[in-house]
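A quick write-up on the structure given underneath.
Yeah, one chain of the complex is gone here, protein chain that is, but the others are all in their spots.
The letters A, B and C name the chains in turn, as written, and every chain counts its residues from 1.
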């Protein structure tokens, strides 16, 4: 289920300086959003498995970019979450 | 014809401190919008006759409020622009 | 299945809140008794959720993205942001009803409507003045639905009738056993920020009441469409009444009361549709 505030955070980070604020002052950024303690911790810990189910995929792709993942890194990290990774690889050829 | 930037100005002035900025530092506020010289001057001069045809009426009502008009003042000032003021008064009973 | 338990409409002039302390005592008495009456009727229907239709007053939307219809599907919405609302209805948030909102949204798409949706709306005086005066404090869970009635083009009265019928079907196909009421807010005639500001068009208001009482849908739509050309801009908000009317199956209109209310700059009216 998509989470309004999680997506709002990622949407807002698109603005100028977003990448730097997220890198340098993550806790201060997080203070502006009413996250549950679990989601806040997942964001601090870069716990993609807890973040992914609640994020719009296009916003998540952007978020992974500003977290330093290139496309290959995002494909690897997201693919690792898939319950049937083999099926995915078969599908991807 | 409604003017995007004129309405944007009035919309933005709804925010906190809008009334004070408009009262104290009008030229600085205006610098943020690409107004034609005529519209800019009309806003500086409080030239309601030039402003009214291009503003959304609900936003104009709010704008008149922060310019210091109460309802009676707005009714008076807007009514004075009407080509057929007598008809209006007849309609109003 | 959910049950449709009633349909209501009420005016919402901001001055009822802004000038509450300074209204003439007979105006305030009228508001207290008539809104109180309609609030009691609404409570008697024992709704679990309220689907409210109103225009947004430049709070959620601007000209860079102006939806015709916007269905609120959030679990929570924000209380009125206007400073004059804070003293009378000081709620930071109001509860939404996520799953009924989403159901109405999906039924709308399936029925060839194209609404916007929102997971978090600001509920301005348009929705909160009636909620406050009905004594719904705190409010029951809400599905707020905004209709653009501030900058043209607007959805036609005919389209609003169709929307109201769709909302009724959506409520009655919602799989949970809950009771749902519909409220439309706005109108009757007023003129705001126009050269005719302050005009209360009583003949228009009486003609609208007569249409809700007696007119079949096609006549209601066409006559209202024509009448709206010749009254103040606030008359556009009668579309929220049209939606309540259609949700009720276009029958059973019961005008609770009406007065021209110059202090609020509106023709002030309240209605219930009795099944």
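Observations on the structure shown:
By our rule, a contact is a pair of C-beta atoms (placed from the backbone, for glycine too) under 8 Å apart; a residue touches a chain by one contact, two chains touch by 3 or more.
What you see is a predicted model; the values in this text were computed from it and never measured.
From the set C:50, C:70 or C:227, the residue in touch with the chain omitted from the display is C:70, counting the whole complex.
For the chain left out of this panel, the touching residue among C:39, C:80, C:96 or C:155 is C:155. Mapped onto chain C, contacts with the missing chain fall at residues 60-61, 63-70, 105-106, 109, 112-121, 153, 155-156, 159, 162.
Within the complete assembly, residues 2, 4, 7-8, 11, 14, 52, 55-62, 64, 71, 74-75, 78-79, 81-82, 88, 91-92 of chain A touch the chain that is not shown.
In the full complex, chain B contacts the hidden chain through residues 4.
As a working rule, only the chains that are shown with their structure count from here on.
The touch graph of the protein chains shown is a line. Averaging Cα coordinates per chain places chain A and chain B 44 Å apart. In chain A, no residue touches at least two other chains.
For chain C, residues touching at least two other chains: there are none.
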